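Before we start, here is the structure in question, set down as structure tokens.
And now, chain A:
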Amino acid sequence: QEVKIGVILGFTGPIESLTPDMAASAELAMKEASDAGTLLGGKVLVPVRADSTCVDSAAAVAAAERLVTSEKVAAIYGPDCSGVTMAVTANVSVPNGVVTISPSATSPALSTIEDKGYFFRTAPSDARQGQVLADIVKERGIKSVAVTYTNNDYGKGLADAFVAAFTAAGGEVPIVSAHEDGKGDYSAEVGALAAAGADALAVFGYVDQGGKGVIQAALDTGAFDTFILGDGMIGDSLTQTFGSALDGSFGTAPGSAGDNFAKFDKMAKANGIMGDGPYRGESYDAAALIALAMQAAGSDDRAAIQSKIIEVANAPGEPIGPGELAKALDILAKGGDVDYVGATNVELIGPGEAAGSYRELEVKGGKFTTVRVR
Partner candidate 1 sequence: MTGSYLIGDEMTGGYGGADILHGVTIAVDKGEIAVIVGPNGAGKSTAMKAMFGMLPLRAGQVRLGGRDITALTPQERVREGMAFVPQTNNVFASMTVEENLEMGAFIRDDDFSATMEQVFELFPVLREKRRQPAGELSGGQRQQVAVGRALMTRPSVLMLDEPTAGVSPIVMDELFDRIIEIARAGIAVLMVEQNARQALNIADRGYVLVQGRNRYTGTGAELLADPEVRRSFLGG
Partner candidate 2 sequence: MIRVENLHKHFGGVHAVDGATLEIKTGTITGLIGPNGAGKTTLFNVIAGAFPPTSGKVYLDGEDITGLKPHQLFAKGLLRTFQIAHEFSTLTVRENLMMVPPNQPGERLWQAWFHGGAVREEEERIRARADEVIEFLEIGHVADELAGNLSGGQKKLLELGRTMMTDARIVFLDEVGAGVNRTLLNTIGDAILRLNRERGYTFCMIEHDMDFISRLCDPVICMAEGKVLAQGTAEEIKNDERVIEAYLGTGLKNKTPAQRAAEARA
Partner candidate 3 sequence: MAGNGLGRGLAAFGAMAALLIAVGYAQSWSVSLAMLNLCLISAIMALGLNIQWGYAGLFNAGVMGFVALGGLAAVLVSEPFRPEAWRAGGAGLGAAAASALAAAALIAALRRRMRPGPARGTMTAILAMGGYALARHFFDPAVEAIEAIDPSSAGNIGGLGLPIILSWPVGGLFAAAAAWLVGKIALGLRSDYLAIATLGISEIIIAIIKNEDWLARGVKNVSGLSRPVPYELELQQSAWFVAKAQSWGLDPAEASGLAVKAMYAGLFAAVLLAILWLAERALRSPWGRMMRAIRDNEHAAAAMGKDVTARHLQVFVLGSAVIGMAGAMLTTLDGQFTPGTYNPLRYTFLIWVMVIVGGSGNNWGAVLGGFLIWFVWVQAEPAGLMLAETVGALLPEGSPLAQALSEGAPHMRMIFMGLILLLVLRFAPRGILPEKIRR
């Protein structure tokens, strides 16, 4: 028998280049769970994709509505961007009682929405990332930082968190300036940022979007040579483009560097997910959580799934890494307890909030390398 799972991401729109790999990672987890053959006694998870467009909440709600009421999915993986996530949660997930696990909606505002326990996320809130990043900058002895962020709730939230933490620690932020994604030219932003005379430039944007454009313009004009990168900026397309010109730049991304992520990455590559964009691990984990909760509840009923998510995600229980879903399903089938760790060290702090670790990355020799995990 088949159990449908909604996969709703912005396949078109401003992050359309990230989403194919994210979806594939989530579907990888579903396939792994199904292939185990032990899911609810041999059920198969069937992903049903829908387009969130990342920005158009009306379209996203319509798509989610279709998933829930027409496709009758048991749970939803997604949406991706914080804005549409909020809309889908309020208008579709809560009213219909469907679990929604976003891999990437990181806005701090999502921590406090009225989700009646149906909204989860596998990526931690940006409130923490800002703090972590500020610590790193401070430790590296950088005193003044110019900040630019993508003008949405994610960028703004992260920038606010970073600026607050950094100035509290005695750092100086002479200029904070938003940039719009997908625009043709970022010379104006770079001109203004450069003129403020800071030691480094913090970029809180998207790797394939304005963030990259800003870095390009900054490098071209010689305005900055050290960049501080938020999670959205971590991706190999950045280093492929700029190579060792970025050496010495650093940043953070949710996730553990440890063996778990490497393991996942290998698995993903082996399954044809060739990119290195962010949120692949979180995607895999989000889908895995759905499968495990289902198994723990012993049913693909929507409410039942909801009741078990936290339980399978957190301790106590046997730690489960990526690629070990079969084992976890077995344990659960036998009534045991699991603590899903996954690719990104999943730890849920109640609905709507995930703890999590961050990797501190630095560009060395034109490659992102993990310096340590915090």
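Basically, contacts are C-beta pairs under 8 Å (C-beta built on N, C-alpha and C of every residue); 3 or more make two chains touch, one makes a residue touch a chain; residues count from 1.
Keep in mind how these were chosen: all candidates are chains of the complex that A comes from, given by their letters.
Since the model is a prediction, treat every value here as computed from it, not as a measurement.
The candidate list 1, 2 or 3 contains one chain touching chain A in this complex, and it is 3.
Listing the residues of chain A that touch candidate 3 in their complex gives 11-12, 16, 20, 49-51, 55-59, 61-63, 65-66, 68-70, 82-84, 86-87, 90-91, 94-97, 107-109, 111-114, 116, 127, 151-153, 155-157, 160, 178.
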